[in-house]
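There's a structure below that I have some questions on.
Removed from the display is one protein chain of the complex; every other protein chain stays in position.
On to chain A.
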């Protein structure tokens, strides 16, 4: 103690020069895109574990426990069946035996996109504690939340299969295409979740508006009725408008799923090049969402 400070070769250096000399980097700076992808890949176990944990925690206090994973979408489908199948005549000439699997498939597939977007909006703004306490690529959160919804859908698929078998739609070779559709839809959903995660972190009010936007989207995608029947036959909309609306991603994934599962589900409901559309939506929104989210990486957690 008490010795005078010695001159040190580093004394004259500015902080930036000193940092450069010892290989220090700016804390919390946004990494380049390839590096970001690498970091994200390194966190894949966290992403998967986090999504499974959220899924388990979701219903852990309910008496029926994980049964709610399938009961919730089923009750949703029951409500829609009552209103659109019975009261409003939205079946568009389908027999009950065809309409019920049509509806159940639609509701489950739509719920996947809807919940991915909703949890995406809140994935940053609702987890500020986590974002401010630990360092990890923030895209882990929206990706993980969409993954949680995918697992939820996989549970629901068991019920969906029971409905299909119950109404005489037996397994066909096209059922093998289900994982392909789910993968494409997952990439699309995750991309959209990342877009809304960034928007939602800037303006938390978005979480209040989203339910209305999503409900509009749901009705415009023909979740509980055949789109063309509703638009052309009943609302006198021009054919091209119905074709255009049927090209929206939610309708594309839903109709593809119905097509591969139900077989004789009328192909004239589907836009041309439907597989290309499914691939295109996934690629465009998936890549755009990722880059859009990454652009603001260093700002999440502020304010």
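The rule is short, and it goes like this: a residue touches a chain if its C-beta (ideal position, glycine included) is under 8 Å from a C-beta of that chain, and two chains touch if they have at least 3 such contacts; residues count from 1.
Following the convention adopted for this analysis, contacts and distances are computed from a predicted model.
From the set "Raffinose/stachyose/melibiose transport system permease protein", "Acyl-CoA dehydrogenase", "ABC transmembrane type-1 domain-containing protein" or "ABC transporter ATP-binding protein", the protein name that UniProt assigns to the chain left out of the figure is "ABC transporter ATP-binding protein".
The hidden chain makes contact, of the residues A:136, A:175 or A:292, with A:136.
Touch with the hidden chain on the side of chain A covers residues 1-6, 8-11, 15-16, 18-19, 22-29, 42-43, 45-46, 49-50, 53-54, 56-57, 60-61, 127, 129-136, 204, 298-299, 301-303.
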